[in-house]
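Dumping the structure here so I can ask a few things about it.
Note that one protein chain is taken out, while the other chains of the complex remain in position.
Chains: A and B, in written order; residue numbering restarts at 1 for each.
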Amino acid sequence: MQTLRSVFTVAHKDLRSELRSKEAINASFSFALVILLIFSFAFDPTAEDTRRIAGGLLWVVFAFAGALILNRSFAREVPNDCLDALIATPIPAYALFLGKAIASFLLLLAVELVCLPIFGIFYNVRWAVQFLPLLLTLALGTWAMTMIGTAFSALTVNIRLRELMLPVLLYPVLMPALIGAIELTTNLLNGEMLSGNNITFLKLLIGFDIIYTALSVALIETVLVG
Amino acid sequence: MSAPGVDSILSVDGVWKFYGDYPALRDVSLSLGKGKCLALIGRNGAGKTTLLRILAGFSKPGKGSVSIVGLEPRSTEARRRIGFIGHGISVYDELSASENLRLFAKLYGLPASAATDLLERVGLTRVKDGLVREFSRGMRQRLAIARAFLHEPSVLLLDEPFTSLDDRAIGVLQQLLRSARNRGASVIMSTHQLREAFELASDVALLDRGNLAFAGPRTDEMLSDPGWIYAHYADPA
Partner (left out) sequence: MREKAIYFMGTLGVLILMRNLYVILLQLGDEMQQGAIYRIFFFHLPAATTACIMFAIALVASAGFLITRKFAFDTAAAAATEVGFVFATMNMVTGSIWARNIWGIWWTWDARLTSMFILWLLYLGYLIMRPAIEEPTQRATLSAVLSIFAFCDVPIVYYSIQWWRTQHPAPVLTTPGAMDPALWPPLLLNMLAMLLIGLTLMMVRLRQERVLREIDSLRRYAHAI
């Protein structure tokens, strides 16, 4: 119970300082818009093309925009040596990790939910046909990204070139989750139900989330304290 | 130094710390009694910060063991009782003074009144809702001090506490240290300012390139001639 409260406290702290400076979220959102724009130039897609690539396009946008938010997660603690003070508090390291992860998760999900209708307008896609399953997909895929991203953000926090390092490490590990999320998103945007093959991909996402949540929680104390 | 026993608040037993193959600390053993104040001195790179970070639980010794208030430093209970001031101020620029302290109060499981109380004691009540980013250097330092004393730690680990503090912050720190020691807290501080440190310290430990060159009570010779201990115990280099 106490642990749950400290998870919430850390998440609240990260959200509050991010919403005050808005550094990461502004950068992430405008980057997402730019990528949406570039895609329309790059592929000039017809309605049929868009139907096929919708999921891939969205998740490329989310993955790139996500890296900007996740990069900040532990980097935020660097300037005044705040990480030391957090590690010194009696909360378990995994509570610190989960708190920071939840903050990034909510920020990224917010960016995604704003991007979705914009994508719908730009590319003439009716994005709300399967809204709840789509929301579930976004949440699961984003959770996968935040787990690995936050863990790697902690991993690289004391390394020089940490901003460059995160994407190099993040995307390959994330690949299975991205595959699942892309397939599901494309199918749901095309009006498919959550059944058959889509269930397989849903299971893939859930499995991935469970495995990497467990792994991160188990290893974070080692990452932060050695 | 007191003999290790019931009243020993800190005991360091044969501690080595390696950076790769290089031993930054070599077989350091110390103990400190309750309510004592240890000045940890030594040249740059002697291992003072390394030792303090091990005591605070931020890194693990390669060999040997450390116990603080009778516990392993990373245990939850030990962390509740350790206060640490490092080189950074460890408070958030984007939060206000009282938000910062309330945050740490929550993480230590304390009521919000602890934060208000400390703000009063470091003289920041008037600006408690101002963002730390807009604070002057001295105000930031006082807030950093308040953060470390928030949970009334029974062991204080201070890394170069007086370096770069302004007069008012030094005054606040000394006053908080005095009241902490009055309630029985122990203090371990690394420092270059020998004269000030010896006035506060009951015990002195000298690190020389990772070796513990001297550990013992502070004597009058040290007080009258701060260079004395280097002349007698450190390797001339």
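Everything below uses one rule, namely that a residue touches a chain if its C-beta (ideal position, glycine included) is under 8 Å from a C-beta of that chain, and two chains touch if they have at least 3 such contacts.
Since this is a predicted model, take the numbers as computed values, not measurements.
Residue in contact with the omitted chain (choice from A:Val10, A:Val60, A:Cys115 or A:Ile148): A:Ile148. From the options A:Leu37, A:Leu132, A:Ile159 or A:Met193, the residue with contact to the chain not on display is A:Ile159. Contact residues of chain A toward the unshown chain are 148, 151, 155-156, 158-161, 165, 168-169, 171-173, 175-176, 179-180, 183, 197, 200-201, 204, 207-208, 211-212, 215, 219, 222-223, 226. Contact between chain B and the absent chain runs through residues 18-22, 24, 45, 62, 209-210, 237.
Criterion: only the chains that are shown with their structure count from here on.
Rounded to whole angstrom units, the spacing between the C-alpha centres of chain A and chain B is 39.
Residues of chain B that touch chain A in their complex: 56-60, 74, 76-77, 79-80, 82, 84, 86-95, 99, 103-104, 106-109, 131, 147. Looking at the complex, you find that chain A touches chain B at residues 2, 5-6, 9-10, 13, 16-17, 20-21, 79-82, 84-92, 225-226.
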